[in-house]
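Only one protein chain is missing; all other protein chains are in place.
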Amino acid sequence: MRRYLLRRLPSALLVLLAASFLAFALLRLVPGDPAAVLAGPDASPATEAAIRERLGLDDPLPAQYLRWIGGLLTGDLGPSYAIGGQTADLIADGLGATVELTLGALLFVVALGAAFGILGATSRNRWTLGTVRVLTTGALAVPPFVTGVLLVLVFAVLLGVLPPGGRVPLLTAPDLGVQYLLLPALCLALPSAAVLGRYLKDGIERTLAEDHIRTATAAGIAPRRLLWRHALPNALPPVVTLLGMQTGHLLGGAVLVEAIFAWPGLGQLAEQALVRRDYPVVQDLLLLLVTVFVLVQLLTDLVHARLDPRIRWE
Amino acid sequence: MTTLAAAKPAPARKPRHPYRAALATARGRTGLALVGLVVLAGLLAPLLAGHGPTDQSALALAGPGTPGHPLGTDDLGRDLLARLLHGIRADLGIIAVAVPLGAAVGCLLALAAAAHPVADTVVQRAFDLILAFPGLILALAVTAVLGPGRLPVILVIALAEVPAFGRLLRTGILVQSGREYVTAARVGGTSGGRILTRHILPNAADPLVVQIAVSLTVAVFLEGAMSFLGVGVRPPEPTLGAVLSQSMPYLAQAPHFAAGPLVTVTTLVLGLSLTAEALNREIRR
Amino acid sequence: MTELYSSTPSAPTRRTTLRAAGGGTLLLGLGLAGCRSAVSEAEAPAGKAGAGPRRGGTLTVAVNTDFTPSLLFAQSGQSLQQRLIYNTLTRYDDRLRPQPELATSWEYVEGGRSVTLKLRTGVIYHDGRPFTADDVIFAVKNLQNPLRAAQLRATAAAVTGFEKRGDHELVLKLAHPVNNLFDLFEFMVIADRHSVEDAVSGKRLNGTGPFELTKWSPGAGLSLTRNEKYWQPGRPYLDGVEIRVVPQADALLSSLRSGQSQLSFSVPGKNLAVVKSTPGLAVSEYSTGGGAYYLGVNTTVAPLHDKTVRQALAWGIDRERILKQVLGGYGLASATPWPKSSPAFTEAGRTHYTYDPGKARELLRSAGHTRLDLPLLHVNLPGETAVAEAVQYDLKQIGVQVTLQPTDPATAQKHLIAQTMPGLWTMGHGFAQVQPSTLAVSAYPFNEAKNTSRFRSAAYTKVVRDAWTGPATGAAANALRQRITDTLLDEAFIIDLVIRGSVQVSAAKLRGVTLNKFSYLNLDDAHLVD
Partner (left out) sequence: MTTPLLEVQGLDVEFTTPGGGSLHAVRDVSFTLRRGETLAVVGESGSGKSTTALALLRMLPGTGRITGGSVRLNGEELTTAGEERLRAVRGARIGMVFQDPMTALNPVLTIGRHLDEVLRAHGERDGRTRRARAVELLRLVGIPDPERRLGDHPHRFSGGQRQRVLIAMALAGEPDVLLADEPTTALDATVQDQILTLLGELTRTTGTALVLITHNMGVVARACDRVLVMYGGTVVEDGPTADVLTRPRHPYTAGLLAAVPRLSAPSGTRLTGIPGTPPDLALPLTGCAFAARCALAEERCHTTAPPLTAVTDTVRAACLPAAERGEPLPPPPPPAKIDRPAPGAVVLTAEGLRKTYRSRGRRSFTALDGVSLTLAAGETLGIVGESGSGKSTLARVLAHAHPSDGGRILLDGEDVTRPGRKELHAVRRRVQMVFQDPYASLNPRMTVGEIVAEPLRAFGIGTPADRAGRVAELLRLVGLDPAAADRHPRSFSGGQRQRVGIARALAPGPDVLICDEPVSALDVSVQAQIVGLLTDLQRDLGLALVFIAHDLAVVRQVSHRIAVMHEGRVVETGDADDLCEHPRDPYTRALLAAAPEPVPLAAVRVPAPAEAVSA
């Protein structure tokens, strides 16, 4: 296991370094800079120059990049330019919310994905197959901002059963927190669940056609057991890798869903920071999201190796 | 020179190309029909639509079936049927360029990876980076840099497709180059380049065809999201995503506003996924 | 060679499908059967029967952008909380006459070159420190600092000397008489001079206002609780105020309709029709208006340097249609920037330019153009885009082809400041709802010295300076204001289109809510009845 990690670490670090370069360069390319935003609509050029000086925007770019990376390594992320407060606090607040949303969404992805996959692959009755097809196509076709608004319209406004937006942290009040989490998590999860479902369905169908299932059937093992004990363990490892990739999409997709449900997560913060050209916040956020993605990749590869003995022993 | 009795080749009619056979199945045909319907609507937009997509009028939020406006009008009094058809045309224009562009770049990188081991690690890390970068935030930044219009949308969609095709082709090449007919070709004196183009690529291309159908679905999805965040195509030009996001505030009072694009996107995605499934089943046989 | 065998076992019995679906329903069930329902929790408890206004209850206000601490002393997108945490020296009534707040009385001396203020006694900050004249001196000096980017810095800079007479009386010496001093007093919040840096970074905001800030969570909103030691006895009635950030228009609307929030000023015009049809929600409009949409013209771009072309554009736009279709009918179609509450408002000025495409085409032809191609920059938010599209369509009818350039707010603002706008642009501007002279002195598009349209004219500069330094009332003032209006209409380098309605959507059972001229929320007398 450690040898495996050591082999994968250099490539992960390479991706992180490249990501930091891309984030830094991208922001410098974007026209408009924090000083203009901070200066407000009616400030004079003098104000704007004073702010540029305070934020150190006139230093040479490499110096700014090294200062940023230096700050990262020593843990001092420095103040945010436009939004106010320390970058570290801003991200800490947002992180809790986004982790909660992503995990909630992952739960839905696994539950719905499994249901779509298993029913899609094994059900014989036409109605079940029909509904699974409609749901998966719908989940893929209807963009999250439409499902979001529809869900709010039905559950919050018409039925008044669930809150339309906002968040109560799960840790402080779990029973309330869940009710806030339900709709955004479902909305974020639907497209990924459809993709996972289709992938799992393919995996199960391909495994059921393999010889060892024929051997097990000939030995008189019941079809249900065949599916859960024999076919699924084979179909699972590649699905775990896909789940890792989906986590990346969930993090990226949060921008949309958080806007619809006023969920104060990192996606919301990212959009605000980008609009206000708050360089440190955006850069740290992008790097954080990439780091999480890379870690999740490593994790899912490990789990994949764990689940498939052939790989583990190599 | 005695030759054994000439073995009569098994009577086999000329076999059709596997893709044509796949698309002839019931699933394939329905899929193609649905996609064809939407594409046709897009192509014939100028003929079918009575009004220009950007002609405004005083008649705001008229319901479906009002004379002259079969699907009704939007908040600025523009004919929804015209905006829908021209929206399809705009969307098709974008994804018809973006997905092949992404595929081409992805495949080129995969070929580079196949050529040289060092290039292989670099390309793989590049794919990881593109996948790791949160899509929508990248979209916001790219549009901010390039300004509004089709180009950033095309670039973002293409970029999102690069790793999908790149990885698929890279694994495809690895698998095929291990096959016996490649060794046979090498022993038969065929040059490396020709082995790649005539032997490995045609066989490694199958999964890519399926991926095209899946990628088109993702492209429609991404264009909608970008329009919703206000970084899509330059207004007042309509796209499915733009019309959909404009219809959101009126969902409660004028649902017909959102119905048009929603039905079209669903039909397109259903058609594409059916075609992808038909092709997939054929390739796996 | 054996044929390939693939067995497809019959469907799993009901039990497995149930087990797979069970996971999903469990999640849903937990949510619904939770002991407390998040929906009922959020609604403010119904008030108990009682004759007069009743104490208690927490009010939730929904806003569409977050509070920006670094712009605490400037007019930023969201400044509702200013008058909750802090107080101002004076408050305008409906006819722009200043009423006492922290300043109890005031008197002009030496022909308007200095003013004596009497300050209220017994006022203490949230941290217990008493309010004195030093705080007022700091407040004025603070607005002079460019880093605060205060729009009324020009007026604050006019104050050159301070003379403290004890803790509760102060004389301000002015470089030259200004008639919009009380705009400054309406705008200037009295912050705590010891903790300014903490306030600007959003860590601690210490003021004398009716509510104390307990928590600011960026992106989510502000939590405030009642200031028990408020200088107005028995006020405020409410226990606390929650300001919740809901950026997306539909989400904000849903929070109002579901009762999760009870007050909002950021409901877009086109959604108001839905609000009307929802029982328990009341819609009311402030005559001060919420700033105006205008079509800016860059006078250095040919052929826009020609006044007639600019006037043709002014005739070519259907302001009523924009009002009805974009703002849902809430607001005022007007060629002049003045809202109804402004002393400079005249019906003649408002209807100077009406929708007359024929006249517009004729003017264009007289200026020697039949077809023009011009870029138009606008912010890529839904409301702004709709205005731009409407303007584009109208101008197309008179032969002016316009290509839209949607840009994000930060870039638009940079062009506004750096005077690098393309030929045309549509944006919003404020500062017309107070003293007319303030508009020409502080609002960027109208600034006589440096405006985005790069318009300069000695006459306009002179009339603006006179209006600023002359007395605020009387025939001379009215004449000066009319000359400013005439110049704006004639030169048409800023073509006003429609003044946004300042619309308040509130729960029916909420009473006593008012906004000041800079849309600071005043909840001193706010209370809930059932």
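Points to keep in mind about this one:
The chains carry the letters A, B and C, assigned in the order they are written, with residues numbered from 1 in each.
The rule we apply is simple: a residue touches a chain if its C-beta (ideal position, glycine included) is under 8 Å from a C-beta of that chain, and two chains touch if they have at least 3 such contacts.
Model, not experiment: these values are computed from the prediction.
The chain not shown here is touched by just one of B:R89, B:R150 or B:H199, and that residue is B:H199. Residue A:R229 is the one among A:R28, A:R54, A:R124 or A:R229 that touches the chain not shown. Touch with the chain omitted from the figure is made, among A:R28, A:R54, A:R124 or A:H212, by A:H212. In the full complex, the hidden chain is touched by chain A at residues 210-222, 225, 229-230, 233-234, 307-310, 313-314.
Residues of chain B that touch the chain left out of the display are 1-12, 14-15, 179-181, 183-191, 194, 198-199, 202-203.
Everything that follows uses one rule, which is that only the chains that are shown with their structure count from here on.
Among the chains in view, A has its Cα centre nearest the centre of the complete protein Cα set.
Centre to centre, using the average C-alpha position, chain B and chain C are separated by 44 Å. The residues of chain A that reach two or more other chains are 31-32, 149, 153, 157, 259, listed in rising order. Multi-chain contact residues of chain B (touching two or more other chains): 140, 144, 245, 248, 251-252. By the touch rule above, chain C contacts chain B in their complex via residues 249-250, 253, 268, 270-271, 273-274, 277, 321, 324-326, 380-382, 385-386, 388-390, 392-393, 403-408, 411. Against chain C, in their complex, chain B makes its touches with residues 54-56, 58, 60, 75-77, 140, 144, 147-148, 230-231, 234-236, 245-246, 248-253.
Only residues 11, 14-15, 18-19, 22, 26-27, 29-32, 136-138, 140-146, 149-150, 153, 157, 191, 198, 202, 206, 245, 248-249, 251-253, 255-256, 259, 267, 270-271, 274, 282, 285-286, 289-290, 293-294, 297 of chain A touch chain B when the two sit together in their complex.
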